[in-house]
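Beneath this line is the structure, given in structure tokens, with notes to follow.
Of the protein chains in this complex, all but one are displayed in their positions.
Presenting chain A:
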Amino acid sequence: MAAPESGDGNNGAARMVTLISSDNTRFEVEAAAASLSQTLQLTILDGGGGGGDGIPLPNVDSATLSKVLEYCIKHAPAAANGGAPNATAVDRAELERFDNEFVNIDQSVLYSLIMAAHNLEIEGLQSLVAKKVADMIKGKSPMEIRRTLGFPDPTPEEQAEMNAHMLEYGWAYE
């Protein structure tokens, strides 16, 4: 458990901050974990989020926030080591296993996650979800991509464009 270097002078326990989701659920997490978010890091450095105040996050619902924090808590120790030059291969393998498992979720949850990671500026999480979505797209036709990501049925114009495309490129998807 790593204490944040920029602590508030309370050296014994790790500093905790409170985050408040859009549906008013309160999450108490270590400042080190929350600081994976560039946005939150600034607020925390300014002394926000401590005590009873809490940092409101009007763009993130509680289900998404709990998922985001699960990621942050897991990655905080490695991040605190500055990219973890002294991390063991076992640690890295464990993180990779966690990441793979973590994004093995429904596309709608992936969307909420990447939007939250974007808003909160969590670099690692954005990359992780982007890579997962890219893997879901690889080798698929436009229509298959739409189905995979739960797009609504195409409008006649979109359908016409896809048909025209498939006439030119259809052989690429046989």
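Note that contacts are C-beta pairs under 8 Å (C-beta built on N, C-alpha and C of every residue); 3 or more make two chains touch, one makes a residue touch a chain; residues count from 1.
We adopt the following convention: contacts and distances are computed from a predicted model.
Only one of "Translation initiation factor eIF2B subunit epsilon", "F-box domain-containing protein", "Iron transport multicopper oxidase FET3" or "F-box kelch-repeat At1g55270" fits the UniProt record of the hidden chain, and that name is "F-box domain-containing protein".
Interface note: of A:D23, A:D53, A:E70 or A:E161, the residue touching the hidden chain in the full complex is A:E161. Take chain A: the residues that touch the chain left off the picture are 106-108, 111, 114-115, 118, 126-127, 130-131, 133-134, 137-142, 145-146, 149-153, 156-165, 167-169, 171-174.
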